[in-house]
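Removed from the display is one protein chain of the complex; every other protein chain stays in position.
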Amino acid sequence: MNIEIKEIVFISIVLLTIAPCSVVAFSRNILYSAFALFFTFIGTSGLYFFLDADFLAIVQLAVYIGGVLVLLLFAILLTKNIDDIKKTNTISLRRSITAGITVLVLFFSLFFVFLSTGWTPLNGGAAYPNGTIHELGRLILSKYLLPFEIASLLLLAVLIGSLVLAGKTVRQRED
Amino acid sequence: MFDFIQNHILTLIIFIPVIGGLIILFLPERHNLIRWSSLIITLIPFTLSIMLYAGFDRSVSGFSYPGGLQFVERYSWIQAFNIELFLGVDGLSMPMALLCTMLCPLCVLASWGIDKGIKGYFFLFLLLETGMIGVFCALDFFLFFISWEVMLLPMYFLIGVWGGPDREYAAIKFYIYTLIGSLMMLLVIIYMYLSATPHTFDMTRLAQLGAGMEFKTLCWIVLFIGFAIKVPVFPFHTWLPDAHVEAPTAISVILAGVLLKMGTYGMLRVNYMMFPDVTFKMSMFIAVLGMINIIYGAFCAMAQKDLKRLVAYSSISHMGYVLLGMASLTEEGLNGAVLQMFNHGVVAAMLFLLVGVIYDRAHHRRIDGFGGIASVAPNYAVISFLAFFAALGLPGLNSFISEALVLLGAFQKYRIITAVSATGVIITAAYCLWTIQRIFLGKLNEKYAVFPDINAREFISLLPLGILVIVLGIYPHPILALMKPTVRFINNLITGSGI
Amino acid sequence: MGNLESIRYFAPEGFLSVFIITFLIAGLLRRKTFSKSSFSCIAGTAGLFLTLILELCINTGYPDAIVIFSGMLKLDALSHLFKILCISSSILLFLFSYSSRETSDSLKEPMEYALLILSCTLGMMLLVSSSNLLMMYLSLEFLSLTAYMLTGFTDKNEKASEAAMKYLLYGGAASGIMAYGLSLLYGITGSLDYSGIHRFIAENNSGIILYISMIFIFTGLGFKIAAFPFHAWCPDVYEGALTPFTAFLSVGPKAAGFAVIIRFFYQIFTVRGEGDVLTVLGSADWPAMLAIISALTMTFGNLAALRQKNIKRLLAYSSIAHAGYMLMAAASLTILGIVSVFFYLSVYFLMNFGAFLVVIAVSNEFNSDEIEDYEGLAWKNSKGAFLASMFAVFLFSLIGTPPFAGFIGKFYLLLSILQPENPIYWLAVVAVINIIISLYYYARILKTMFLSRRQKGTALSGFERGQYLQYSLMAGLALFSIIFGIYWSPLNNISMLLENFIH
Partner (left out) sequence: MEIITLQSFLIVSLILFLTGLYTIVSRKNIIGIYMGIELILNSSALNFASFSRFAGRGLEGQVFSIFIIVLAAAEAAVALALLLAVFKRQRGIDADKLNILKG
């Protein structure tokens, strides 16, 4: 009985993740797309919980929803008058047809490849740790220390660059 | 000092022009200074090549070192690829090198009138000379290719910048045609390099390359097309009239006098000496192409209204004799072919110089636009008669001997083809005489009542060629003796491989 | 090697990181000094020079590769040579920016500009040596993000922000697809280290999924080198960005991209067998994939270049074509192929930087990048003649005519593709046809400069004192283009260090 509930929850989270995607792809209102993206991100976070990736789930919530999505909303609101929104998130018909065909072909081919591939267990199917934070922290501070440090430099560069790029606009407005 | 020159004579001949060209770039921009220094620079290789001629051993033959090749110089250049600065001459390249170094000073004289961008002009011209001599003396395939390609760049500019009204088109057409040919060659060269063990660009070693017949045939055909574009052989000839017509006089001289010969030289050097067995099979094919060239070129020449275009097509026709002689695979025919290369170099150079003279005065080249020039410019007319008679193969003048040898040699093997080709002689006579009649004889065109006769500079540039035309017509031995052993060697190589 | 022991070998990158931070702090403290673009450029150049010297001192002559930071980076001949190439191109970027009037006029924040260039260089250095999927992805993004920002850096050029936006959208999509491919590769092999993946693929048969992941990954790599069909950003970005940065973009990141491609494909999916013959490891026939993409890339680049009117766009398409040529050698699956890619890149470095430098000099004069403004350039005055003949050297080199270095580069490429172990004849023929097509548009520029007797009205100023750096750089690049066309043994010996890149 327990197992069934788990599966029902899983399916509903999957639906929560996938269903809003169609809104992201097809909606003519960019704000709807943004909110749909919000649900997708939440759903993905839920999927991370199912994967026992607790830390990742939290990072997903914090960074994606707290960061990326907010930036996106900022972008929408800064660059649009609210009235326009309904009309402007247009889709190019010609390109959407080609895209649709490509995507369908890719879906079916990859679908069967994924199902048919064995995904052999590695490392003798080593057990998954109970709680990932400790293990992740160890990895990031030992093996992946260099990327970790480099990422900080990258963020610094992005910070400075974005300030200049955005600041330029602000300064020009003042002129 | 003398020893040094003796030991490095080919290097000096090749590199003095380009070094001189670089010096010219840094001279002050005074026109006469630059003209005179270019003349002197081009005279140095000429003098050296006379020394070369004097020291050339006429008895040895063969394509190997040590062996038949003379004045060999061999330095390592790029060790990683076994590329060498490997120079040497044999009976085949000796007349060509001589022709080339001889024509260059004459061309400088013919370029006296250039005044726009004079430094650039002479620098490029001297670079061109280096490339040309390099092709004839190179025994390393890579060096051969580099020299072959190095000529493209100066030619492009010389035609494109200093040429006639349609020069942009002519220049790019020339460039593209030649580049197509040479890139095809490059692929084959790389292939041959890779098939030799150990990898080498040494032409004498590549000549002994044992490879499958199919592969050899493919290489042969690709190389042949590459060279045929330069000759030019019939379907690939369309660049030539444009390039000739648009190029300045001196460059037309070089084009007709030297560059066309590089095509046939390449065939003899590479196709004949490196793939004798394929050549044996393909000789019929070459003969047919030669015949087409002779007849087609002659008919086209006849139809031309522009004097320079006429001479250009006559070159195509005359190069056909070279092909026919080469295809004959007899000693007479091959001797005739090589001699024809030299003779046509002299005659075509002369004709183009004469066209240049008339163009300088009249500023057009329409054959119908003249008449009775002989009466106002008798000296000019006499030299022109000489040149045109040489072109039509009058007995006693140089072309007669080579053409006769070619036909004689070819007749032994291809009766019908030779017979058809021989009619080319009649057509050639027809258009030459007709041209003489239209330009020099008949009623004087009133426009040219005052037509300055040939001046001293032009006369000096024509005189050596005129003398050669007559002397070689009576006594071809000085040139024939150079090539005979080598030609015999080639012939034995090919006929030997066919059995 | 653990993290602490690795620091010793990490000196160039470490120094550069420290330099970046010091530069930032100094810049914030002394805004006045750093807001002069000359100061920032010179300081940046100095920093890069020191990095270069460190790289030359510390990382020379490894007989064996060294793996540092627990497999994140691999220091070998490949990383060493490509790092030198990348740092040099950044140095040239600084020198170009310094001598370009367009750049110095429009830079309001030179300190940040220099900082981003330095970061970009760091990204490239890490990228060429990374031997772990995560490190590779991270440094690729590092390079890309700084490149997006640098593209949009100027206010003067209207097209810059649009170009940068387009760059970001294409780049983001490409890197996303690449990340997806990386995840598949990780899923198949269970490892992020190149060595681990190599081991897994050698021992297991992984089926079609490997090929799929490889195609996805190549999207990201192909984007970096602007290979067809991931090239669409290239012309716009080249036209929109500042010309010095355009020049840099066509050499530095491209070199880094090729280094990654070589490392990725040759280190993971290749084994070196008897007699130095390389064979493909695993189920995916990547050389065929690269060969097809190479043919498409060069053909497309050349055909599109034919109808360009703007010199920067033309050079952009030509750089696509050149990427195609180089990809050909990468597809050859020979050791000489790897050597040839580096050789060609170093030659390309000379001629392409040179060509862009002429473009910079001319646009300083006419304020325009249209080819028609080059009309009769050679005949205007002595400076015009100088610029035109320099341009002629670079263009002939780009065409691949002897005696210029470009020919030798093409010679290497053709040589590698015709190697008897694995010859791809059709590709050689395609390349030759492409060289002939390319002649047509390069010659059009030559024609405009030299052959045309009509001269555009704009007069040309004489040689200027302040521009001597530019002229001497130009002459130096041209000189080396000629020297390496005649005697390229030194460059050959350097490139041959790559011979033992695969064990």
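In this document, chain identifiers A, B and C correspond to the written order of the chains, with residue numbering beginning at 1 in each.
One rule holds in what follows: a contact is a pair of C-beta atoms (placed from the backbone, for glycine too) under 8 Å apart; a residue touches a chain by one contact, two chains touch by 3 or more.
It should be emphasised that the depicted structure is a prediction, and the values quoted were computed from it without experimental measurement.
Across the complete structure, the visible chains that the omitted chain touches are A, C. From the set C:Leu138, C:Met214 or C:Leu327, the residue in touch with the chain omitted from the display is C:Leu138, counting the whole complex. The chain that is not drawn here is touched, among residues C:Leu48, C:Ile68, C:Leu95 or C:Leu168, by C:Leu168. Where chain A meets the missing chain, the touching residues are 6-7, 10-11, 14, 17-18, 21-22, 24-25, 30, 33-34, 37, 40-41, 44, 47-48, 50-53, 55-56, 59-60, 63-64, 67-68, 71-72, 74-76, 78-80, 88-92, 95-96, 98-100, 102-103, 106-107, 110-111, 114-115, 119-129, 132, 135-136, 139-140, 143-144, 147, 151, 154-155, 158-159, 161-163, 165-166, 168-169, 172-173. Taking the whole complex into account, chain C touches the unshown chain at residues 133-134, 137-138, 141, 145, 148-149, 152, 158-159, 161-166, 168-169, 172-173, 176-177, 179-180, 182-184, 186-187, 190-192, 232, 235-236, 239-240.
Following the convention adopted for this analysis, only the chains that are shown with their structure count from here on.
Taken as a graph of touching chains, this assembly is arranged as a line, each chain contacting the next along an open chain of partners. Between the CA-based centres of chain B and chain C the separation comes to 44 Å, rounded to the whole angstrom. In terms of their C-alpha centroids, the spacing between chain A and chain C amounts to 31 Å.
Residues 77-81, 117, 145-146, 149-150, 152-153, 156-157, 160-161, 167-168, 171-172, 175-176, 179-180, 183-184, 186-187, 190-191, 193-195 of chain B touch chain C in their complex. On chain C, the positions that touch chain A within their shared complex are 3, 6, 17, 20-21, 24, 69-73, 108-109, 112, 115-116, 119, 122-123, 126, 134-135, 138-139, 141-142, 145-146, 149-150, 152-153, 155, 161, 164, 187-188, 190, 200, 204, 207-209, 212.
Those residues of chain A lying in contact with chain C across their complex are 110, 113-114, 117, 119-120, 122-123, 142-147, 149-151, 153-154, 156-158, 160-165, 168, 172.
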